Structure formats: structure tokens, C-alpha cells
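Only one protein chain is missing; all other protein chains are in place.
Residue numbering begins at 1 within each chain, and the chains themselves are lettered A and B in the order written.
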Amino acid sequence: MIRQIAFNLPPFSRGFHLITDEILKHVDLEGVDAGLLNVFIKHTSASLTINENADATVRTDFESHFNTCVPENAPYYQHTYEGPDDMPAHLKASTLGSSVTIPITNGRLNLGTWQGIYLGEHRDHGGSRKLVVTVYS
Amino acid sequence: MIRQIAFNLPPFSRGFHLITDEILKHVDLEGVDAGLLNVFIKHTSASLTINENADATVRTDFESHFNTCVPENAPYYQHTYEGPDDMPAHLKASTLGSSVTIPITNGRLNLGTWQGIYLGEHRDHGGSRKLVVTVYS
Partner (left out) sequence: MIRQIAFNLPPFSRGFHLITDEILKHVDLEGVDAGLLNVFIKHTSASLTINENADATVRTDFESHFNTCVPENAPYYQHTYEGPDDMPAHLKASTLGSSVTIPITNGRLNLGTWQGIYLGEHRDHGGSRKLVVTVYS
């Protein structure tokens, strides 16, 4: 059995944001004994990843780290006409990934205690982002 | 319902290449109302990722960036006997990933307007690469 739903996230500021609850608002897992949930982001300058859902400084440090590893204005960038945040956003998106796949068990996401789904918003003004959630059961 | 097909890509030069159309030549999504497509690459020195399908300089900048972040001849490499491009290729492959999973909706890949599937060819002479495409619907 497959269920699929598409929806838009509200706009987020540049950085990393917990969106587990936002996703679960749109999809009902009740009655799914065992399955998989795939979340896909339809953009090339934002990403999805899984990490700590507790201390907000983890998300702050994610932003600092990826800004250091994927700098703006690297001398070798050729794709520069959409602004200094654009090419780094593409690189961060592929480094982190465009989708996450999570097991569903007994009607719930089978995440670890400390795991949540992060949106990586890599543009200064990325606006609302489109997600597609697919549930297999 | 599951369909699976294995095929070889033509050889690509080192760098990043759009292969969405090449994949869609081998798999018919007509009639798939909702599902997921998984593409898997059977190699440890090439990768799959999703990024911008329009401006070719994005792919050029990907190659520059990952060559900078994952340098050849790092002093700590022990796995060097297959050439200076080998160990960086393994590291790039795991940083970017061995598979992509994309929703299918109404008989088409439900990609964003600007998204395409990239092959990351990380060897100087990687040759033809083997893919396995699995469609769930």
C-alpha cells in the first residue's frame, strides 16, 4: 500500500530547522504496522537530514560547520550570478541529501530517542519549500 | 508492485554529469500513479546525487569543490596503490551517496523544476558504470 502527499513548508531562515512535527501533521501513520516513510525535497538549494532533536546549539553548529566547509565566494566558483549564497547552497544540498527514508513501526516513525528531521535551508531567502512524502506499508 | 532493471551507463569523463534522461530511457513510469524510484550505483568510486539540471557551471563547480575538499595525495592516505584519484574517489562516493530515491507521481518523476540526477564520476578513467533501478508502485 502506498500513500503520497505533497505540501509546502512555511518559509524558514537560512540554517537548520527541526521539521519532524511539521511533517507528521500531514501524514497519518496510524495502523501502519511496518513500513517506510520517504521525505523528498523538490529543490537544489535546501536539504533534508536527520540529527539531534534536543539541543538547538547542534543546529547552530551545523550552520557554522557547513559555512566553513562550503565557503561563499570560493575563487573557483563559476556559477555566481544568483548571489554568493547560491553555489554553496547547491553543494550543501548534495552533501546532505535531498531525501530521508525512515522506518515506520507500530504506527510511529521508528526514530531513535534523539533523532529528528532537519530542513537545511541554504539560501538567504529560500522561501517556502515543497516536500513530497511517500509512505509504503 | 516492483519492477527492477539493471543496465550500464556509457563511460563518462571525471566530473559531474546529468543522467536523468539516460535513466528514463530504461524505465517506463506510465501508469504509476504514486510510487518511488530508487537508483543504485554498484561502484565505490562513483556516486549519485540530485542537483541543478540547467546551468552546466554548477557541475563544473561541483568538481572544483569536491577536488578541494577531498584532495589527491593527502599526506595521511594509506590506500594509494591504485593511483592518486582512487582514495579521493572513495571518499567522494560516500560523501555524496550510492543511491537516490525519488517520488513518482502520475507517471512521472516528481522532481522539482530545476532538479536532475547527477552521476559523480570520481575516477580519471572510470569506464562504464552499472546501475540498478527499482520502481515501487
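Here is the rule we use: contacts are C-beta pairs under 8 Å (C-beta built on N, C-alpha and C of every residue); 3 or more make two chains touch, one makes a residue touch a chain.
What you see is a predicted model; the values in this text were computed from it and never measured.
For the chain left out of this view, which of A:21, A:55 or A:82 touches it?
Within the whole complex, the residue contacting the unshown chain is A:55.
Just the residue numbers, please: which parts of chain A touch the chain that's not shown?
Counting only chain A, the missing chain is touched by 34-36, 49-52, 55, 57-58, 60-62, 64-65, 68-69, 95-97, 100-103, 105, 110-115, 118, 136-137.
Considering the whole complex, not just the chains shown, which residues of chain B touch the missing one?
2-4, 6, 38, 40-44, 69-70, 74, 76-79, 87, 90-91, 93-95, 97-99, 101, 130, 132, 134, 136
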